[in-house]
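For this depiction, one protein chain was excluded, whereas all remaining protein chains were kept in their positions.
Chains: A and B, in written order; residue numbering restarts at 1 for each.
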Amino acid sequence: MIEVKNICKTLPNGKQLLKDISFSVKQGEFVGILGSSGAGKTLTLRCLNGLLKPDSGEVLVSNSNGEMQNISTLNKKNLRIARSKIGVIFQGYNLVKRLSVLENIMIGKLGQINPWRSIFYGFTDAEAAAAMEVLERFKMAHLANNPTGSLSGGEMQRVAIARAMFQEPQVLLADEPISNLDPGNAQMIMELIAPLAATVPVIGVFHQPEMTAKYCTRVIALKEGRIIYDGKPELNNAQLNEIYGEELQKVITKIAEPELNALNTTNANEAI
Amino acid sequence: MKQFSIKRYYPIIVGLIVFAALSWGAAISCQIEWTGLFEGIGKGMFFLKNLFPPDWEAFPEMLQPALDSLILAFLGTFFGTLMAVVFAVLGAANIAHPIVRTISRFLIGLERSLPELFILLFLIAAFGLGSMPGIICLSLGCIGMLGKLLADAIEEIDSVLIQSLTAVGANKLQIIVFGIFPEILPKLLAYSLFRLEINIRLSVILGAVGAGGIGYELDYAFSMLQYHRAFSALLVVLVLIFGIEKLSAYLRNMLNIKANLK
Partner (left out) sequence: MKNPATILPSAQYKRKATIFSVLSIIVIGCCWFVEFNPFGFFSEFHFVQDLLSEMFPPNFEIIWDDNSMAMSILQTLSMAFLGTFYGGFVAIILSFLSATPTMPIVWIRNLTKFMLSLIRVIPSLVIILIFVIAVGPGAFAGVLTLVITTIGTFGKLFTETIDNTENPAGEAIFSVGSNRVQMIKYSIVPQILPSFISNLLYAFDINMRAAIGLGIFGGGGIGYKLHMAMRVLHYKDATALIALIIVLVTIVEKISNTLRKRII
C-alpha cells in the first residue's frame, strides 16, 4: 500500500505547486487522478516514486518486508531498491526500441539484480523464462523476439505494463497511459490495467474522466495543487465543471452524448 | 524597365567587387605571382612526366609500410571509438553532471581546433618515433569527431526513456548500457566506418611527418629525388585509400540493410 502525507512543493519564485496533498491507496483500489493541466497531477505522481522530491511531507511505500518507507528521504542506493518495487508506465517512450520485447520485459528487473552481472553477462535463462511467463499472461508471447520499434502504440503500452508487472511491484503508477492512444486501444489498456488492482494498488493520472468513471474504483481530483475531491469515480456535471473550468464544454459533450442522441431521436420521431 | 533591372543586380555587383578586392588582397599576402604559376605549370608538367613509369622493383618493399599504415588507421579508429564513447556519454546533458558535461564538451572542442599534424608533432616530441604517436593522434582525432556526433545523438534520446529506466531502479551504468548503447549503436558503427576512411588518409599524411608507414616511404622517396619510387608508393597509397573507401561503403550499406530489415 502507499500513503501520502501533506506533501508540498513550491517553485523558487514562491508559487506553490502542491499544497498539503494527502491520501492513501491500498490493494484492490484503482485510483484515477484528474485535474486540468497544471493542477499538479503529474507532479504528485512523480513524488510517488521519487523522481521528484517534495519540499515537505512524506511519501510512504511498503517495501518487500512489509514496512513502510518514506521515499522522499531515502539515499540514492536505497531509493533505487525502493524504486525497483514501484512499477511506472508513462505516456510514451517507455521502451528501448532497438531491443526485443523480451529484453524490454527483463529490463524491469534491472533494479533487483546485481548491476555488474547485468552489464557484463546480461540476463539469466531463468529470468528469460519468467519474463516469457509474464508475456504469456498478457497474451503477447508471440511477439517476444520482435524488435520493440516494430510494435504499434497499443502493443508497446501493453509491453510497458507487462514490464511493470514483471517487477512484482508493491504499487503501480501510470502517467497518462492512454493519452497517446486511439479510443480502441485506450479501452483495451484500461481493461488490462483494471484487474491488476486486485494484486497491487494502482494509481493513474488521466485526462479522460469517462474512462476513470468506467474503470476506476476511486477518483481524486486536483485543482491548483489541492485535492478538491476524493471519492466515487462517477462525476456529475457540476463536479466536472468544478475540476475543469473551461474544458467543461468538451467534457460534457462526450459524457452527455448518449443523452443528446436520445433527445435528437425523440425530436426526430416527434417530427415524423 | 531597364533601370529597374539594373537596380536588381546592385547587391550582386557590390558583392562581386568586394569579393574581387578581398581576393586581390589575399593573393598579395600569399605572395602569389602569376608568372610563377605559368612557369610552375611547366615545371609541374615536366616533373609529372618524370614520375612515369613507376619503379616496379620497389613495389614489394611498399607492402609492409602499406600494412603498417593500414593497421595504424585501424587501431587508431578502434581505440579512438572506444574513448569517443566515453567522452560522448560524459558529454551528454541527459546523463552526465552539468560540470562534467561542460568539461567533456570543452575537451572535445579543443581537440577539434588543433590540426592533426601538430598534435602528432607534439606526441613525437613526447614519446619519440614509433607507432604510438600515430595511433594516439588518430585516436584523438576520433574523439574530436565521434565524441561530438555521439554526444549530440545521446542528447537526442527522449528523456522519458531515461526516466523509465530510472523508475525500474536501474543505476547510471545500467541506464547507459541498456538504454543508451542500443539506441546509438547503429550511428556509432556508421560514424566509426566513416572515420576509418578519414584515418587512412591521415595515416598516410602523418606518415610523412614521422608516423611511419607508406607516407614516410612516399615523402622519403620524394626528398631523395627518387621519383619513380615515389610514384610506386603513390600507386600503393591510391589502392589503399580506394580499397578502404569501398570496404567502408560496403559495410555501411550492410548495416543499413540490416537496420531496415529489422
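Following the convention adopted for this analysis, a contact is a pair of C-beta atoms (placed from the backbone, for glycine too) under 8 Å apart; a residue touches a chain by one contact, two chains touch by 3 or more.
Computed from a predicted structure; not experimentally measured.
Among the displayed chains, contact with the absent chain in the complete complex occurs for A, B. Among A:Phe30, A:Phe90 or A:Phe123, the one in contact with the hidden chain is A:Phe123. For the chain left out of this panel, the touching residue among A:Met1, A:Met68 or A:Met132 is A:Met132. One of B:Ile13, B:Leu63, B:Leu238 or B:Ile257 touches the chain omitted from the figure, and that residue is B:Leu238. Remark: the omitted chain is touched by one listed residue; of B:Met62, B:Val85, B:Ala167 or B:Leu218 this is B:Leu218. On the side of chain A, touch with the chain left out of the figure occurs at residues 100, 102, 106, 121-125, 127-128, 132, 141-142, 144-146. Looking at chain B, the residues touching the absent chain are 19, 22-23, 25-27, 29-33, 36-37, 39-41, 43-44, 47-48, 67-68, 71-72, 74-75, 78-79, 109-110, 113-118, 121-122, 125-128, 130-132, 135-136, 201, 204-205, 208-209, 215, 218-219, 222, 234, 237-238, 241-242, 245.
We take it that only the chains that are shown with their structure count from here on.
If you average the Cα atoms of chain A and of chain B, the two centres end up 49 Å apart.
Residues of chain B touching chain A in their complex: 158, 160-161, 163-171, 173-174, 177-179, 182-183, 185-186, 262.
Touching chain B in their complex are the following residues of chain A: 49, 51, 80-88, 90-99, 107-112, 115, 118-119, 147, 149-150, 160, 163, 167.
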